[in-house]
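Removed from the display is one protein chain of the complex; every other protein chain stays in position.
Our next item is chain A:
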Amino acid sequence: MKRQAQAAILFLLGASLLHAATTDLYLRYVKSGLRPLLLLSAAILITASLATAWYERKTPTPATHPEPRISWLLTLPVLALILVAPPALGSYSALRTGTALQEPYGYENLPPADPLPLPLTDYAARAAYDKGRTLRNRSVEITGFVALSPSGTPYLVRMTLNCCAADAQPIKVALTGRVPPVLRPDTWLRVTGTYTPRTTKDPVNGAPIPYLKVTEATPTRAPQDPYDETWNN
């Protein structure tokens, strides 16, 4: 591979990282804390590309040590990021992976708002492991995307993230009550509802999925960060 081509690939790689990190695009793939590192590595890649072009212009070196053809593969992430920009993981991955709900160490007291906005993961933990003790007679509001189980049960799902989408795991809440008649997978809903003791088991890993009795469901925009990063940290 010619040095100039290498410089071009380094530049494109750096520019696409810069593009992802300066917009909210990177939040679809990695945790938000990676942003400074992304910007830094983008700057280094662009500098390396300019340096390569500069030294090549000054003293063109015969390619004594040609880079392997495998380096061309570096164009793939650039194309995938700039042209395709795949969406954050949705209902397809959520249904293939078991719910990652785990018993929390404790339950904080809830503020008195009505309806009470609550992270979906928090509702699921309180409903499944605390028998809804803190949720009785409360109207809660949770946000997530729709996934339809093979048996037809509608789930509201939030993906949780440790590091990048490769380790993303879903937290699922099943919906009952006044569920909208037509549900499209992957649409985001803001659901107001009340606690119900009913639970079911995730067909993938047998973990508990609590229910929420819906009183109102409104379509909403996807949140800025599609993943819940608070869950495991």
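Methods note: a residue touches a chain if its C-beta (ideal position, glycine included) is under 8 Å from a C-beta of that chain, and two chains touch if they have at least 3 such contacts; residues count from 1.
By definition in this document, contacts and distances are computed from a predicted model.
Protein name for the hidden chain, per its UniProt entry and selected from "ABC transporter ATP-binding protein", "Cytochrome c1", "Permease" or "PqqD family protein": "Permease".
Of A:93, A:139, A:153 or A:220, it is A:93 that touches the chain left out of the display. Residues of chain A that touch the chain left out of the display are 1-2, 4-10, 13, 17, 20, 26, 28-30, 34, 37-38, 40-41, 44-45, 47-49, 51-52, 55-57, 59-60, 62-77, 79-81, 83-84, 86-93, 96-98, 162-167, 169, 204, 232-233.
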